[in-house]
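These notes are about the structure you will find just below.
Note that one protein chain of the assembly has been removed; the remaining protein chains are unaltered in position.
So, subunit A:
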Amino acid sequence: MSDNLTLPAQQGSAGTSTEPLLKVEGLTKHFPIYGGFPIKRKVGAVQAVDGVDLTVGVGESVGLVGESGCGKSTTGRLITRLLEPTDGKITYAGQDITHASRRQLAPVRSEIQMIFQDPYSSLNPRQTVGSIIKSPMEVNGIEPEGGQEKKVRELLELVGLNPEHYNRFPHEFSGGQRQRIGVARALALQPKLIVADEPVSALDVSIQAQVVNLLKKVQDELGIAFLFIAHDLAVVRHFSQRVAVMYLGKVVEVGDRESIYNRPRHPYTHALLSAVPEVDIDGTGPNRERIRLSGDVPSPILPPSGCRFRTRCWKAQDKCATDEPPLVQISGNKAGHLTACHFPEDPTTEARDEDVVMDPALLALEDAAESDTVPTKD
């Protein structure tokens, strides 16, 4: 953990207070690994989240992107306090909830809700839709005007389901409809912050857009802040005003949407953006750079020293192995656009003179194809 961190300034926040709704500092979660015989001892730790700083303003939507295993879901679960943080601090509306007890958390829990990835496993198959949506109100002893049932019907209508379906069971709904039920449940307590963990990645393309539009509508109309966790950069871009990019348990770059998508500085952000498959017919789209990394993300049990991306980075030098780059504002960047890199890239996504291809197999094949243009069959 480095100390010279600058916290991202609040941008696009619709709230009146200058205090962010949620502030996360140095958040860390290490899952212990036990081994040995006959007495199991702690032999290591999965460093799932290792010093994450993040703020979410009132009514703001922040995207958290990264590949699987980078700790983005764990971060979401830590913020909702479904997991106990190892270290760091979570402040919600000025109140420290890092290690708050069940009783202290009770009033906060109703304000922070979660939408889960899998609409099939996140709804109890034995409960009717009505009771699924009603139960948060029952647990928190909330009696809305006109009764809970009326509220449930309103919520069903809000998320685009037929209120008559109150007594149906989850299996009677399709994936997209189930995800709507999940959204309705999250809205039941009128939360101020919703942590949405990959809410659309289990859905078909045509249904994905329905749910994204619904979430956008909810955010605009009800002014709820969102932490939108996803691996799909195009979806996040559509939904979030600010975006944080995670790699192996750390935030490597954070900034407003325009900075991250059009003026990225961290090599990993460049690689991630260049890997997104885009429909580009006739080459009418912008000429984007081509970066192909080698291998997979290293194990979070023994992450690389210094900068964690250095093992797959084409700019890595000795310094990267010894000094961990702090998350700071690099000269030329907008306020609030922070990058953790010793050798940042140029702020553009235009094609470069030469593609960056790190993958040895790809390199060998492309060199072979270049040297003899006639494909040979072996």
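In this text, contacts are C-beta pairs under 8 Å (C-beta built on N, C-alpha and C of every residue); 3 or more make two chains touch, one makes a residue touch a chain; residues count from 1.
We adopt the following convention: contacts and distances are computed from a predicted model.
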Point to revise | From "Peptidase M48-like protein", "NADH-quinone oxidoreductase subunit", "Oligopeptide transport ATP-binding protein OppD" or "Heme exporter protein A", the hidden chain's UniProt protein name | key: "Oligopeptide transport ATP-binding protein OppD"
Check your understanding: Out of A:Val297, A:Cys313 or A:Leu327, which touches the unshown chain?
Key -> A:Val297
Revision key, fill the gap. Full-complex touch with the removed chain, picking from A:Ile115, A:Ala271 or A:Cys307, is A:Ala271
Point to revise | Touch list for subunit A against the chain that is not drawn | key: 67-68, 174-177, 204-210, 212-213, 216, 231-235, 237-238, 257, 261, 271-282, 285-286, 292-297, 359-362, 364-366, 368-369, 375-378
